[in-house]
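These notes concern the structure reproduced below.
Of the protein chains in this complex, one is absent; all others appear in place.
Up next is chain A:
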Amino acid sequence: MGTVEAHGLRKAFGDVQALDGVDLDVPDGSFFVVLGPSGAGKTTTLRAIAGLEKLDGGSVHLDGRDATDDTPAARDLAMVFQSYALYPRQTAYDNIASPLRARKASASDIAAAVEQVATLLHIERLLKRRPAQMSGGEMQRVALARALVRRPRAFLMDEPLTNLDLKLRVEMRTELTRIHRALGGTFLYVTNDQVEALSMADHVAVLKDGRVQQVGTPADVYERPANQWVAGFVGSPRISLLACRAEGDRLVGAQGWSLPRPRWTTAEDGRPLLLGLRAEDVSVERRGDVALAGEVYALEPLGDRTVVDVKVGSELVKVKARPHVTGTPGDRVSVTVDLDRAHIFDAGTGLALSTAGR
């Protein structure tokens, strides 16, 4: 059992409104990722749920019970800090044992639990070392072990992989998914890395400026972004947004192009819109009737693929292509568009227009 609900969390630091009414509903046993750029209020949200931050408003419910005024200890949560926050004077064993000692477990229970979690995380050989004698990756695992040694209501993780190098980060992503599957339990995980969010989460909440922009599965967030900002933040290369408006059964671009209007767009004629095209939903290699005319602006070979920047009028469209695609800047190209996968946003509010039925 371990649900976490946050309602209308508000917190200001001086003039900065870090949390501006954050609502989260973390179901039992889920791997829930809060995704957002730095400064979005992710860490503050997590610290508020942990009871480390005094809130200006809002409430935190754990397992359905109001825990807003509970001490961190009483909330029965475990947390992995971005800085790891391992006690420097203590060995890895003592660090991992700390939550159990604080809760007055017996020495034999502690030894058994530490051994078990050390095996799970492959850190048996580190147990006698102090943090100063460990690498970043090793400290990270010990910090994780200190959280996982207990069965708390939920595990809170504050960008635990951010300080690792790329290779370790990729490794630990898989590892964390494995651990979540092995242990069960509720994971509330905060990150600014969309790859982490999309690859590990079963639920994603996208946070910006202390407000939740969208909550859904990774597929929801990627394929049905609720607004222009989420569409731009999630996905790499970044989604291309082209100014346009609806005119009858056509979408007419500000740059002079014209495409058939998708059936599902509900906008009235003339309203300023943005056409969002993900790099994989457009092509310079396929031929099709629905296409934009442009010229090659730049090629970014990325090994497994090449991203072609195509200039359509004065706007850029990023196009994912095969690794060995050829072209030189200035070449005329036709960008085939898969309109069924396109996104249309209101240019004024940034909100996605009805995407029902997709």
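Operating definition for what follows: contacts are C-beta pairs under 8 Å (C-beta built on N, C-alpha and C of every residue); 3 or more make two chains touch, one makes a residue touch a chain; residues count from 1.
Throughout what follows, contacts and distances are computed from a predicted model.
Chemist: Which protein name, taken from UniProt, belongs to the chain you can't see among "Transketolase family protein", "GntR family transcriptional regulator", "Carbohydrate ABC transporter permease" or "succinate dehydrogenase"?
Modeler: The record names the chain that does not appear here as "Carbohydrate ABC transporter permease".
Chemist: In the whole complex, not just what's shown, which of A:Ala78, A:Met172, A:Ala231 or A:Leu275 touches the removed chain?
Modeler: Of all options in A:Ala78, A:Met172, A:Ala231 or A:Leu275, contact with the hidden chain holds for A:Ala78.
Chemist: In terms of residues, what is the contact footprint of the unshown chain on chain A?
Modeler: Within chain A, the residues that touch the unshown chain are 47, 50-52, 71-73, 77-79, 81, 83, 85-89, 98-99, 101-103, 146.
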